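So, subunit A:
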Amino acid sequence: MSPIAFNGTAVEQNEEGFLVDPSVWNEELAVVLAKAEEGLDQLTDDHWSVIRFIRNHFNESGNAPMVRSMCKGTGVPLKRIYELFPSGPAKGACKLAGLPKPDGCV
Partner candidate 1 sequence: MRLLVLASAIWTILAMAFLHHKTKGFGKRTLFSKPAGSPRKGALYAFTRGMAPWAKESVMLNLPSYVAGMAFHAGVFSAFGLMCLALLGFELPFFLLVIAQVFTLLGAIGGLSLFVKRIVKAELRGLSCPDDFVSNLLSTAFALLAFLWTLVPSMESLWLAEGALLLIYAPIGKIRHCLFFFTTRYHLGAFFGRRGTFPPEGNSHA
Partner candidate 2 sequence: MPELDELESRLDALVEGDFQRGLEVFRSKLKEAEASYLNSCVHCGLCASSCHYHRADATLENVPAHKLDVIAAVFKRNFTAMGRVAPGLVGARTFDREMAKAWVDAVFGRCSLCGRCSINCTIGIAMPRIFRAARAALGAMGLTPSDLQATVDNSLQHGNNMAITQEDWVETVQWIEEELQMEVDDPEAKLPLDKKGAKILFTVNPREPKFFPLSLQASAKVFWAAKEDWTLSSDPGWDLTNYGLFNCKDDEAGAITQNLVDAMERLGCKTLVIGECGHGYGAARWEGPEWLQKSYPFEIKSILELMDDYLREGRIHVDPSKNTVPVTLHDPCNLVRHGGICEAQRRVLRKSVTTFTEMTPNRAENFCCGGGGGQLSMARYKNRRIQSGGVKAGQIKDTGAKIVVAPCHNCIDQLMELNKEYKLNVQIKTVAEMVADAIVTTA
């Protein structure tokens, strides 16, 4: 996958669009990823609270949170999370939060 242009630099993504180096992530980059990967023109407050929750969890523990804690930590109901991120919590929300691709059947 060719790198995504961002603020005059080239940000590398793996074949599936996950960041190669999660540490380059910031919120402006999330906006660019949202457009490029999920086709989202606008990120609502609900989007942001999920993305920030995932990112904080990742910074603290180095992995993606359970969808259970996403709901509990943000107050966003489960079904709403699926609506917010068309590709789901893993390939949608976690990708926008700059996490590496989770292992397993995703």
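Quick note on the criterion: contacts are C-beta pairs under 8 Å (C-beta built on N, C-alpha and C of every residue); 3 or more make two chains touch, one makes a residue touch a chain; residues count from 1.
Inclusion criterion for the candidates: all candidates are chains of the complex that A comes from, given by their letters.
Note that this is a predicted model, so its numbers are computed, not measured.
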Complex partner of subunit A (touching, any copy) among 1 or 2: 2
Subunit A - residues contacting candidate 2, complex: 1, 12, 14-16, 18, 20, 63-64, 66-69, 78, 86-91, 101-106
